[in-house]
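Showing just some of the chains, left in place.
Labels for the chains are A, B and C, by order of writing; each one numbers its residues from 1.
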Amino acid sequence: MTRVVVTVMPRSETLDPQGQAVAGALHQLGFDDLGDVRIGKRIVLEIGGDDPVGQAHAMCDRLLVNRLIEDYEVDAG
Amino acid sequence: MRTQTLPRHRQLGLTDWEAERIPQLLGRDPTDTELVMFSLMWSEHCSYKHSKPLLGGFPTDGPHILQGPGENAGAIDVGDGMAVAFKIESHNHPSAVEPFEGAATGVGGIVRDIIAMGARPIALLDSLRFGELTSAKSRFLFRRAVAGIGHYGNCIGVPTVGGEVGFDDCYEDSCLVNAMCIGVVAHDGILRAAAKGIGNRLILVGNKTGRDGIGGASVLASAELSDDEDKRPSVQVSDPFTERKLMDCCADLAQRGLFVALQDLGAAGLTSASSEMASKGGLGLEIDLDRVPLREAVMSPAEILVSESQERMLAVVAPGDVEAVVAICRDRFDLDATDIGQVVAGDRLRATAGGEIVVDVPARLLADDAPVYEVPQNPAPAPTPLDLAAVPELADLADAWLELLSRPTIASKRWVYQQYDHLVGADTIRRPGGDAAVVRLPGTNRAIAVTTDCAERHCQLDPRAGGAAAVFEAARNVACTGARPAAITNCLNFPNPEKGHTGWRLAQVIAGMSDACLALGTPVVSGNVSLYNESAKRMIFPTPVVGMVGLLEDAGRSVGHAFAQAGDVVLLMGTGEPRLDGSEYLGRAEGHPTPPQADIEVALCRFLADAADAGLLVSAHDISAGGLAIALTESAIGGAIGVTTQIAPAERHDVVLFGECGGRAIISCRPDAEHHLRELAGDLSAACLGVVGGDEIIIQVGDTRVALPVAAADDAYERAIPEALA
Amino acid sequence: MTAEHPTVAVVRFPGSLDHDSAARAAAQAGARVVPVHHKDDALPAATTAVILPGGFSYGDHLRCGAIASRAPIMDAVRAFAGDGGRVLGICNGFQILCEAGLLPGVLRPNRTLSFMCRQTTLVVDDADTGWTGGHAVGTELSIPIKNHDGAWLGDPGEGRIVLRYDATNPTGSHERVAGIANRDGNVLGMMPHPECACDPLVGSDDGRVLFDALIGAISVEAR
């Protein structure tokens, strides 16, 4: 089995209300020197076979990512 | 680390005396695995060793009681061959450590108790206590606990229809998170935990077993919270999605008659479930630990036996049905179901791992033979009387009124219940925000009214009267909806009973609750005890939370708390002597609250239910925290309409407006119904208070007129909690 | 049988919660309700309408509605919708329809970032889809919401807005969208729960219009 990491991020600010809320909360805690905050997902999968990265891309296509609102990257290891 | 040098049994929380007793009972030294199991089963949380003798005082019988305390939940007859099963439980200590997951898994736990009765959960309530919202820590705990309860309840599709929240500094270090669940089941569908039938198989259903909360709930809940990191178990993460599948799956299997017995896995996990099933059934059980599905690559037998992984149930199933049960779990519900052992002759709980016997003890020793301790009975001195002269009488009563409305304990709890799905099932007839919630029993025209209540300041000052007051308040809340109080469950949240006056207070509260239950004919069918809710700095008030269920024959006859139309007559039903002692207006536990009057409470409840049956009530609302002025305000806000009232003066206006006592409710009716209602009331006092209408709440006390626009009152009432949290 | 009692399939996924009340509401409107399991690969032969009920299918994990939208039964639902069959997705059912690409847009967290359960006022915005009975544009309906991810976001031009929230727009939905249909109008997704508004005792019966429409529209087509 190979460890493959899929990173999924919201495509735009409007699509990331959670990131905005967290930015607001951090400001309230006194972290002033703070710009944009984006929150996405990190999915760590153990995949077998010859082409784990290819498989991961297929999984993103079929289920893991909604391309209307999200971008993604696949990294082996 | 300091604990490394302690003897093993002390590390596990057993006293020297208890550790000596185990070999005496067993006839040999326990194995280490057995010692771990004893330490959990003999903890306060699992064994009730400090409270058991006192709990025996509760009345538990009645013609409508199908199952009293002792099973996973109590059950009462609600007619037509149907029963309602219910219980309340605390998850205080886990919630103090991790409020979101602690509160969420608390809901999960009580729901599984109801599932174990073969019942379908139809409603949840939550009773919460935190420190004042001026404390950042309490704001955090409050916010996260509410989110956790919502997350779990919403996700499993059981409506959270009611509850209560209170704030006081005494809960700053020991928040309280109690959850109550109610389910429905046909009389002949009620399941019990006792193992039956030698040769029957043990099937473990649900989540895999991991290192969750090892030694957790039970050890944590059995000693005061310290900063001792070693005692911190790995936190249980809630999995409501699996719980819902478990709920559906168990309902399906129960329907097909495939369960011989059913038990949830809660504190002390497999150890507690299996020893209780064996002990109740008077039979032995054999478990092959190698078959338990694990989440970790390696776990020791002791870890597997005491893991508190959530969302698991243990079932006894006939050998011929095992295949069908496993297939249904897997194929229909995507759930693991594994045959892990069997029912055997004898009385022993035996566990094997790697072919070796690692546990072999009489189940009863674990489940029933924990030592029992009498807690010291040191009566607290009577509280000093309240010096009214030292309580300044505010010049501007309307200001005091608004200020009281915006105290978090009194203010609207909309911020809380709006985060809970209180409608799923489409049977919620009276939503949160009034007195009790009313939920129709699925597929019938009957309904239940449900509420949780407590009177903790009263309990602190006068525990016997306070215990009774909590039960009577619950009954009034139920009766205001038109329901007849039927039975209660309760959660006794107390400080360390081995210290000071706590043991005595515990006994007194139980006696007071029992007095009230007897007077009302509402036995105790289930309950839970949470002790050691104290830190080096603070002790909680005795907080016996009462969860009451009442019955309505006709769901269409339920009554709400809101005024409805101009011209309706407002009556004050019942009598009592309002005092500021221990009141919300006073804001502290001081003085002598008015003791409850059982005969008036009983008559008031009967009157309210009769009046609702006769269809004579437009609204009914009990008078509790904040007194008459707050009750009137809530009815006015609820209906977005004003009211004009006149009240006889007493020595002080603030006592009349904000003083508290039991035995009273405000009703409104059409003018032509007043005569009928007075007839129904008989000897119960029915004083005319005034008339509904306008857009102000006007209270004329003697020749003093106090008034608040409904809109201003609503604003203060609704804004308080969101603003305290902002 | 089918003329007076059209068959309505109520699809149940793991974590569906409102299937029983939706079935009750459809039956009240005169339907013969058939429960359908998510692993089935066909709808019952006589199916004349489909309901995807509310709930937290698959625990709302990953993205709400995402996992359910890939269930075996969804191919059959897609084909049924493609043939013009009526499909009503309520709350999680709406989320599933968006994830399945049968409706435009996505549902994002409410503006409070918390779950919200309350009565709402909806306004009919398109009276020509057959989903709102004879109610004219501007008619108000009182139906509750109960969701966490209820703010619709997308291009309204890709569908037909059937229901909007009143000015309070509690979830913070784009264009105040409460319910949107596909261009053909036969597939409707809505966040509010009409099945929780079919009985004055539970607060309102304004939701019946949607179940009547589900049945009424069918009886017209069946004739």
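The rule is simple: a residue touches a chain if its C-beta (ideal position, glycine included) is under 8 Å from a C-beta of that chain, and two chains touch if they have at least 3 such contacts.
Predicted model only: the values in this text are computed from it and were never measured.
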{"item": "Number of copies of each distinct protein chain, complete complex", "value": "A x2, B x1, C x1"}
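Here is the rule we go by: only the chains that are shown with their structure count from here on.
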{"item": "Touch-based graph of the chains, sorted into line, ring, star, complete or other", "value": "line"}
{"item": "Mean-CA-position distance for chain C and chain A (Å)", "value": "30"}
{"item": "Whole-Å gap between the CA centroids of chain A and chain B", "value": "40"}
{"item": "Computed distance of Cα centres, chain C from chain B, in Å", "value": "36"}
{"item": "For chain C, residues contacting two or more additional chains", "value": "none"}
{"item": "Residues of chain C touching chain B in the complex", "value": "14-15, 17-18, 20-21, 24-25, 37, 54-56, 58-61, 114-118, 144, 146, 148, 193, 195-196, 198-199, 201-203"}
{"item": "Parts of chain A lying in touch with chain C, wherever the complex brings them together", "value": "14-15, 17-18, 21, 62-64, 66, 68-69"}
{"item": "Touching residues (chain side chain B, partner chain C) in the complex", "value": "147, 150-151, 154-157, 239-242, 244-245, 332-334, 417-429, 431, 440, 442, 555-556"}
